[in-house]
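The other protein chains are all here in position, but one chain of the complex has been omitted.
Presenting subunit A:
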Amino acid sequence: MIVESSEQVPRLKWPRRFPVPRDFGVAKNSRIIEGKSWPEPEGATRIATLRIYRYEPDNDGPPRIDTFAVDLDDCGPMLLDALIWIKSKVDSTLTFRRSCREGVCGSCAMTIDGTNWTACTRAMDELSEPSTIYPLANLPVIKDLVSDQTHLFAQHALTEPWLHTETPAPERERIQSVDQRRALDGSYECILCFCCTSGCPSHWWNGDRFLGPAALLTAWRWLADSRDEGRGERLDSLDDPFRLYRCHTILNCTRTCPRGLNPGKAIGEIKRMMLERGG
């Protein structure tokens, strides 16, 4: 019941969803219908059932859920291995992003059994049966499991994630003590997978103006950097009813980070910095 690390799958499998109608508040073109049920592989002893969100922009059809049966003895141990198995052996039109296959690039972030995680670090035996695989929550869908993250990257760019200095560059490095460098631990490791932002209810309701945990974690990384000289301007840009202060400490972000980072805490530190400034 007490979760120690974000990689733990929830032990309470119920309730699986909030008790709202399946298409609660959903736009007409986003309503999901039941799709195709693909045949089971022959001679397979261990089978996992994956219900995967599909959407083809070329056809005029609505998004649908296809059911696949994966032969666990024929593919690797992770969900990404199963998706690649499906793409190579069952349906080659299944589309998803992937790159490093080890949880450091953030490409394969998706909503797995209702929580956000990277497919390459989610083991098949951690999934429910059947398991539901959706693209990252609350984002426009380009195709199948590929979501449009343009807006999220724009919010990240808005925090101006580079060193702001006025003093001229020194001959060698800008010196930082070990303790000053330690202040960046927990924020520089962000891989911009956007699992946190996509899982934040406040970002669901106000995502157009609320920056979200990923962008705010980046903002904290620069606010905490002792070499950065733009603290005043950075806090000025966050001093707005929506950009920072739509965070109501829901903490879905910390619960879901595949890197084990703590955006909620970073946002709390930003709020404290604002208070200390007199904001």
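Just so it is clear, a contact is a pair of C-beta atoms (placed from the backbone, for glycine too) under 8 Å apart; a residue touches a chain by one contact, two chains touch by 3 or more; residues count from 1.
In this section, contacts and distances are computed from a predicted model.
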Hidden chain of the complex, named as in its UniProt record, picked from "RNA polymerase sigma factor", "Succinate dehydrogenase cytochrome b556 subunit", "AMP-binding protein" or "Simple sugar transport system permease protein": "Succinate dehydrogenase cytochrome b556 subunit"
Given A:Thr111, A:Ser131 or A:Thr218, the one touching the chain that is not displayed: A:Thr111
Positions on subunit A contacted by the hidden chain, ascending: 1-6, 10, 15-18, 20-27, 29-30, 32, 53, 55, 57, 60, 62-63, 111, 113-115, 132, 134-142, 147-148, 199, 201, 204, 248-252, 254-255, 262, 264-265, 268-269, 271-272
